[in-house]
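Missing here: one protein chain of the complex. Every other protein chain is in place.
What follows is subunit A.
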Amino acid sequence: MQAILRGGNRVLISRSTNVYTNLALERYLAENIKHEDKTRLLILWRNKPCVVIGRYQNPFAESDVSYLAENQIDLARRYSGGGTCYHDLGNLNMTILTARNGYNRKKNLQWVVNTLNQAYDLNLHITERDDIFLDKYKVTGSASRLERLYAYHHFTLLINADLNYLRRTLKSPDQSNIQSKATMSVRSSVLNLSDRNPKITYEKTLELLIKSFLQWNNESNMSNYHYIDPLLYEEQMKSFESELKSEKFLFQSTPPFVYAIKTGAQTIEITVDNGLITDIKGNDSISENKLCRGQLFHSVHNQIQQLKTTNDLSV
């Protein structure tokens, strides 16, 4: 068996900053490690600027998809639940992977809160929704995936991310047009830890968390942490990475929704199921605009935006 697939209490730090690679690595480890009871694996990772949506969310309702594409910001759907977040190199992601019966989000967050409060003299607290707040500002959001044999809980930690960019990427021009039962993000005011205490850096926090994680889990070998280069496991991770990058997973696995455009006289309603436009009501001229049934919504999204602008002007 490969060394990275060993069970037990350990820490892995990914050298990749690609969101698809890191999500694929997380899934690959979850699916292939021989999970032992009462042990935890911690994966630490960060990404270049990207937006990550929850498993049952609508990317158009949660972010500015066109802006992301124009600015080469990756958009990814993760396998876990919850809401949308923006990542960049100033945001640390942590995944705690356990056997299914070792899943405990509160304990994981308590470890983070205790560690950071003690080291940085902060007053972080855990909320009912398993987020971490500093005063009334959110610094950590949680999500998790439970499978037959394993479970993982992953969460973000804002250390010194670009908050203006965060707000811009998550500003959806489509949100008010979309009617759906997809999971909605709960929006919160956010804060970087480094804004509270400039001594808090990514590197320092990483080191601190590695040490305290091994102590928490009574791991006597304090050097039981390893940097890994996911490229070395490219072949084994390939199926997960290509699924994560595919339009099928990103767009077509969006829960069904209706996209409504109010024009002067009437409302145009575009019904989308599995990413496909299945019905258009309210305007015959649209089908002439090549927005016909059977098209993939994301491939005609720009035209829909144009249609919206044209109609808004005509009102």
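Everything below uses one rule, namely that contacts are C-beta pairs under 8 Å (C-beta built on N, C-alpha and C of every residue); 3 or more make two chains touch, one makes a residue touch a chain; residues count from 1.
FYI, contacts and distances are computed from a predicted model.
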item	value
Undisplayed chain, where the name is taken from the UniProt record, one of "Glycine cleavage system H protein", "S-adenosyl-L-methionine-dependent methyltransferase", "Mediator of RNA polymerase II transcription subunit 27" or "Centromere protein L"	"Glycine cleavage system H protein"
Sole residue of A:Pro49, A:Gly82 or A:Gly275 that reaches the chain not shown, by the stated touch rule	A:Gly82
Candidates A:Glu26, A:Asp74, A:Asp88 or A:Asp130 - the one touching the absent chain	A:Asp130
Absent-chain contact - pick from A:Gly8, A:Gly102, A:Pro173 or A:Gly282	A:Gly102
Contact set of subunit A toward the excluded chain (per top definition)	37-38, 54-56, 79-83, 101-104, 129-130, 142-148, 181-183, 255-256
